[in-house]
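A single protein chain has been omitted; all remaining protein chains appear in their positions.
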Amino acid sequence: MSLFIENLSVHHGAIHAVNNVSFKVEKGQLAALIGANGAGKTTLLRTLSGLNKATHGKAHWNETNLLHEKPEQLVRHGVSHVSEGKSVIPELTVKENLEIGALWRRNKKEMVVSLNEVVELFPRLGERLEQRADTLSGGERQMLALGRSLMSKPQLLLLDEPSLGLAPLVVEQIFQSIKDLTSSMGITVLLVEQNAMGALKIADIGIVLNLGSIAVTGDASALIADPQVRAAYLGY
Amino acid sequence: MHKLKATNATRLLGFILLGLFLFYLSNTVDELRVYQGATVAMYVIAISSIILLTGYSGQVSLGHGALLAIGGYGAALVRNNFNAPIWIAFIAAILLAAFWGALLGATAARLSGPYLAGTTLALAVGLPSIANQFKFLGGEQGLIFDIGLPPAWLGQTFSQYKWFFWIAALTALIAMWWLQNLLRSGYGRTWRAVRTQSVAAELAGINIARSKILAFTLSAGLAGLAGAVLSMTISTVSPGAFPLSLSFALATGAVLSGVTTLGGVIIGSVTLVAIPEIADVVAHQVGASENATTNLPGLMVSGLLIVAVLFVPNGPVEQLKKKRSK
Partner (left out) sequence: MFQLLNTFLIGITAGSIYSLMAISMVLVWRSTRVVNFAQAGLAMLSTYFGYEIIHRFDSYWIALPVAMIAGALVAAGIELIFMRLLLKHSSQGAIASIAPIIATLGLLGLIKSIIGYFWGNQDVIIESPLSNVGFTIGTQTLALSPMKTFIIAAVVFMVLVLTFIFQRTNLGLALRASAYAPEISRLAGIKVDLVRTVGWALAGAAGGAAGMLQTANGNGALSPDSLEFSLLLAFGFIAAVIGGLDSLIGAVIGALLLGLVLAFVLTYVGGSLVFITAFVLLLVVLLIRPGGLISQKAGRRA
């Protein structure tokens, strides 16, 4: 049980956004994927969830070939992607935003159960179920996006910059809930972050991407200690 | 590859040569073809007005038939009431249509895609029937638009249709020449910038609304001119001459020509005129039933349109350019 990526390359036209990337994340691990703007992090995640097409290489989640399925199919194999920038549907209510994550299971009872679980995790969402999602604050929206993803009972969670645009205190909260949730549920996580330090602190392993290629990988704690990584990516 | 740079002078020469060729042509083919030639010239003007609007400034109009109607009525009114010469009537058509185009454009600039399509469609449905409300517009029968016999110095045998063709062709050539130069000027570049990258254009200091209104005004002027030419060839203007299907036909012609370049405009125009005839020939060849014969032209136009949108969306000219550059 693992996420296994080998020699993966992705192009946007002539731009080689992801270049021969290989790494592995074991089941239950939390991997932080960090790198400068334009390093190819989002492109990599979108490829793993079926939104972008790979040029060549392999990407497997257990037996599922991630490169051959559509996003809506991958959800059925336990892969859930929360895309960049508070990915909620503003025109729907909070409750509806959560429910769409469980529609594919075609089981009203399970949906209600999942909904109650998510509301327990994020009480703030519970208080706002009937509100339209565009009335939420940035942090609440991020919770909502995460909550929707949990509604689909994921085993592999692909998170793209959950801290984007949030106040430092909220960022810490979000990181903490990601850590707690996933370890208690045994979910494997690939977390893309600009906030490298925060991400590495909660991660088991770290992967540093530079201009589409892997610069360094290793244990998160080792990366934090590595003076070169500190200088180049952690900024001190 | 070395590219020949077309200068203004060579292009003008090109237009003059084209004119002479058409003049020669009009003397060799029969009456029906000459008359169809005049219709083609009308379509050339009307379709290029859509190309200017859609291909360059990125606005959609499903109501150009209404602007043609305005031009047609304008020309007829000026001609009938002031006994004005034909070229004055044409200029009146342009000005009147451009005036309404400016008003419409000012509204259009606030609307996006489908809302604009809806508004122009409503105009095309609504405007022609106004004629029934006002006596001076002649009601259902409309107005006579008689440009008179060809001048005597052209000789006894010079037919009315040939005279129509000459006027229509000359008008189309002048209009194309003007539009060509306009699109190559700074205005053309501005429109393209607005169409492809509104935000960037705005940041670059282009007044988007004004540029769109200008495009709408000029496009309407051309449409008015086309309307005057159309009315000339049928000698009347009436609400029935500008049905919704005319507006749709023009949009069709623009797509067949390729909306992004002026180069293919003749292709769309000829196609619109030729299809009914080709369909007729085909239907007779295969000895089709009455139902098939009446519906074949429609089937061919629609089929062609769908094929064009699906497989040559940018028109034949762009397609050729793409092939060659490969």
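By written order: A and B. Residues from 1 in each chain.
By definition in this document, a residue touches a chain if its C-beta (ideal position, glycine included) is under 8 Å from a C-beta of that chain, and two chains touch if they have at least 3 such contacts.
Just so we're clear, the structure is a prediction, and the values are computed from it rather than from any experiment.
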{"item": "Missing chain: touched chains present in the view", "value": "A, B"}
{"item": "Which of B:83, B:107, B:141 or B:185 contacts the chain that the document leaves out", "value": "B:107"}
{"item": "Per the touch definition above, residue among A:28, A:71 or A:218 touching the missing chain", "value": "A:71"}
{"item": "Touch residues of subunit B, complete complex, unshown partner", "value": "54-56, 58, 60, 62, 107, 110-115, 117-119, 121-123, 125-127, 129-133, 195, 244, 248, 251-252, 255, 259-260, 290-292, 294-296, 298-299, 301-303, 305-306, 309-311, 313-314"}
{"item": "Residues in subunit A touching the chain absent from view", "value": "49, 51, 70-72, 75-76, 80-83, 87-92, 96, 99-101, 103-104, 106, 108, 132, 134-136, 148, 152"}
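Methods note: only the chains that are shown with their structure count from here on.
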{"item": "Rounded Å distance between subunit A and subunit B, as computed from the means of their C-alpha atoms", "value": "54"}
